[in-house]
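Here's the structure we're looking at; comments come further down.
All protein chains but one are shown in place.
Showing subunit A:
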Amino acid sequence: MWYYEKKLQYPVKVSTCNPKLAKFLMEQYGGADGELAAALRYLNQRYTIPDKVIGLLNDIGTEEFAHLEMIAAMVYKLTKDATPEQLEAAGLGGHYVNHGKDLFYDNARGVPFTAAYIQAKGDPITDLYEDIAAEEKARATYQWLINISDDPFLNESLSFLREREVVHSQRFREAVEILKEERDKKKYF
């Protein structure tokens, strides 16, 4: 189970009214390399991974939901006071017709989330390598978001999230090293 803390992991402040950014940020909300995909991927893989790295997948998967919440807060702040005309100008006309002001798990180009974005291969090394790749892809996405955004406050939160991808990638690489260790060698030879 989870305990919920009614605050964001890192503060989200948006300085300019720019609904266009909301559309771009949705890549990290419902995109293939986004926070939802990450959370679902890790929390599902943790059941069948060797015991030594279950806790890591559990903790990182949980943190991804905290990141998802930050992205949601950004998208919400950028769209909640926009008129339908402003949303249309931001490329979110289709989103408004389908979902009104609700958020939805679409990527930056309006493609809805699908479980086909994630994998659970049943081979621990394979799964961890996918997880490392996912963190690097999310890091790259944050970099392009920072490049395309001219909002200094928003970029501060995005920089925090990018750094977390770096740390998670490092932890997954350490998990691979743990699985490579010859722990049980003596007992079975």
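Rule of thumb we're sticking to: a contact is a pair of C-beta atoms (placed from the backbone, for glycine too) under 8 Å apart; a residue touches a chain by one contact, two chains touch by 3 or more; residues count from 1.
To be clear about the criterion, contacts and distances are computed from a predicted model.
Trainee: Considering only the chain that is not displayed, what protein name does its UniProt record carry among "Amino acid/amide ABC transporter membrane protein 2, HAAT family", "Spore coat associated protein CotJA", "Aspartate carbamoyltransferase" or "Iron complex transport system permease protein"?
Mentor: So the chain that does not appear here would be "Spore coat associated protein CotJA", according to UniProt.
Trainee: Determine which one of A:52, A:80 or A:101 touches the chain that has been left out.
Mentor: The single option touching the absent chain is A:52.
Trainee: Using the definition of touch stated at the top, determine which of A:43, A:120 or A:179 touches the missing chain.
Mentor: A:179
Trainee: Pick out which of A:81, A:102 or A:123 touches the chain that's been left out of the picture.
Mentor: Among A:81, A:102 or A:123, only A:123 touches the chain that is not shown.
Trainee: On subunit A, where is the contact patch with the chain that was removed from view?
Mentor: 50-52, 123-125, 176, 179-180, 182-185, 188
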